[in-house]
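Presenting chain A:
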Amino acid sequence: MAITHTNRSNQDDTRDGRLFAPCRARCPIHVDVPGYLAAIAEGRFMDALEIILARNPLPSVCGRVCLRPCEDGCRRCLLDEPVAIAALKRAAADTGVYPAPRLARRIPGRIAIVGGGPAGLTAAHDLAALGLSVSIYEDKPRLGGMLRYGIPNYRLPDYALDRDIEYVLSHGIEAHTGVRIGRDITIEELSAQYDAVLVTVGLQDSRALPIPGADKPRVLKALPFLEACANGESMDLGARVVVIGGGNVAMDVARAARRHHAKEVRVVCLESRDTMPAAAHEIHDAEMEGITVHCSWGPREITGENMVEGLRAVRCERVFDLERRFAPVFDEETVNEFAADTIIFAIGQGPDIDELGLPVTFRNSIMVDPVDLKTSVAGVYAAGDIINGPTKIIDAIASGHRAAASIFRDLTGHGDTLESLDQESAVLGRVPDTMAAKVETRRRIQMERLEHWDAILNFDEVELGYTEFEASREAQRCLSCTAGARLAVEKCASCLTCTRVCPHGAACLNMGGYLYFEVEACHACGACVSQCPAQAINLETVSEEDLSRRVQRKLADRGMDTSLVFSCGHVPDTLIEAGVDFRAVQVSCLLRVSERSVFEALEEGASRIVFTRCTEGDCRFPHAQDLVNKRIRHIRKMLSEAEMSEAFLVTTAPDEHFTTEVDTP
Partner candidate 1 sequence: MSLSNAFGAGRFAITSEVGPPKGTDVAEMLATAEMLRGRVDALNVTDNQAAVMRLSTLAACVHLKNAGFDPVLQVTCRDRNRLALQSDLLGAASFGITNVLALTGDHVSVGDHPSARAVFDLESVQLLEVIRLLSAGVDAAGKELHGSPEFLVGAVVTPEARPLRPQMAKFAKKVSAGASFFQTQAVYDPESFKRFMENARQFEVKVMVGVVVLRSAGMARFMNKNIPGILVPDSIIDALESSSDPQATGIELTARFIDEVRDYCDGVHIMAVGAEHLVFEVLDAAGLTEGCIA
Partner candidate 2 sequence: MIVVRQKPLDEICAMIAGHRSVLLVGCNTCAAVSLAGGETEVDTLLQLLRLTNKRHGMFIELSPAVLQRQCEPEYIECLQEGAYDAVLSLGCGAGVALLASTVGKPVYPALDTLFIGSAKGLARWQAECSACGQCVLGMTAGICPITRCAKGILNGPCGGVSDGTCELGDRPCAWVEIYERLDSLGCAKKFDTILAPKDNTTRQICEWDMSEGCDEK
């Protein structure tokens, strides 16, 4: 009578009528966010990592520097603050152990990938996992693209990047670094050797303005400057640096310059404060590091005799015209001069692909079909920034997936994956008021980070990551949107227990008397699941089978006197101090633990079951406390009938002593 259980990590997204949590919907690669957050909430970092890796081969990178479109959509935004989705991805990557690659049977087909940035790495990963032979050709000495040579180490250190790259390469990918395609080997030559060629060369040209004085020494461009930083070169920038540009790259450049001992770093940009393209938190961090931002100035001239002395700029009154086209308007009368010893242009990146000889668009990017990413040259595909323009890592990854799916289809005839990428999906609506009223307001847990004055001393990573405990707590803020109760109508006995038990009114009857679950209202607390007499409800986040497997796994190596602890928070120290031999299964709420789970653990040989409860202030589902108490009473009653009362204890984490049984009110 078992219900078919959906294994989250291999979830089949091609099934009809998929409904996504907004975070997942906004993620360009639709990572199963609620799924991995639920795993982290229960301390299952490995599971979380596997769920992420099923869609994103670069979790360590994205956990740090993804621009996180998901968080803007988080349904908690309207309640308090979005869940720290990206930071939790980092926690999974940092805490979990990368699994051995899962490889399909080898099939014939060789693919060359030009460029080892996120787009190229993703495509390589996918194709290799599907059983094809993949070689990456990379101009630079090391793989990573902008992740290595663009984004500074204080945001994305090498070790964090290398974890992901190692994982990708473990799929049996050949990497040829220091080979520049177009110069060392031509595209035609590659095409001749390989069944498909994928071009993911990114945007390597760093733009500058052709203003007077731009040819002076100590007038630099962003990318070469950042590359030098990445290579650990020491530079003398002088005391005063002016960075031209208002985007994230300008902030990176300014903060990197600060780390090269520039005392005074100014960012000068065309845009006004609220139209600056840089993310607000990037600007904030820059300012905290002592950088000043000067908005609405249009550079006119780099002044100075031989050396740079400053930047002369005029007031910029408007950047875009009414049709949002770039058409700056200046007030030439209002002039300012910014003193500088070094000036760095950070006004954008462009393609550098003349050598490749591929057909280009009017913007000089490679021309492709947006669906299958084919260029007009047979067997040659392109993906990443070189077709998208300057976007973000996660778009490059999405593009890499698409290219891989397209190549796979063309080589094998299997087009499912490619089609599924374009499948429609519905997005879960906002949190209904009834539910909002019952969700505890809780701010995001702040990650520990270097103090700003320490941070600017070197390129050490600034954000230090969550501890496991913090990560679980933060993940518990997630509302598990769309990942809650699922009804198996054919099993339902129509007892309506679920409608009575649900603290959020998610189990409802329609006018015809049919039961349904209001996905928008479900908080995935599990109250209904463990009470349903017909086992007709399953929780997407943790199915009954999942829980049972976890219990079995935990008790596999039990001793003579091993306790099994079910805990919704932290296992109390007293338990550890008392020297009790125990295995802990963390659950998002004790409500999730049914009588069945308890008895199963006893049958598996646990000599005692311990429920460690959260304290009231910590409780994630305070409206379910009553139900937890009832459950505890019921378990007690059943065990006492079986004369096994001593096999069940309830404690409160963290202060209550292990042996003191807390009586439920």
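Per the selection procedure, all candidates are chains of the complex that A comes from, given by their letters.
By definition in this document, contacts are C-beta pairs under 8 Å (C-beta built on N, C-alpha and C of every residue); 3 or more make two chains touch, one makes a residue touch a chain; residues count from 1.
In this text, all values refer to a predicted model and were calculated from it rather than measured experimentally.
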Selected neighbour of chain A [touch, this complex] from 1 or 2: 2
For the chain A and candidate 2 complex, residues of the former touching the latter: 1, 491, 493-497, 500-501, 531-535, 594-596, 599-600, 602-603, 638, 641-644
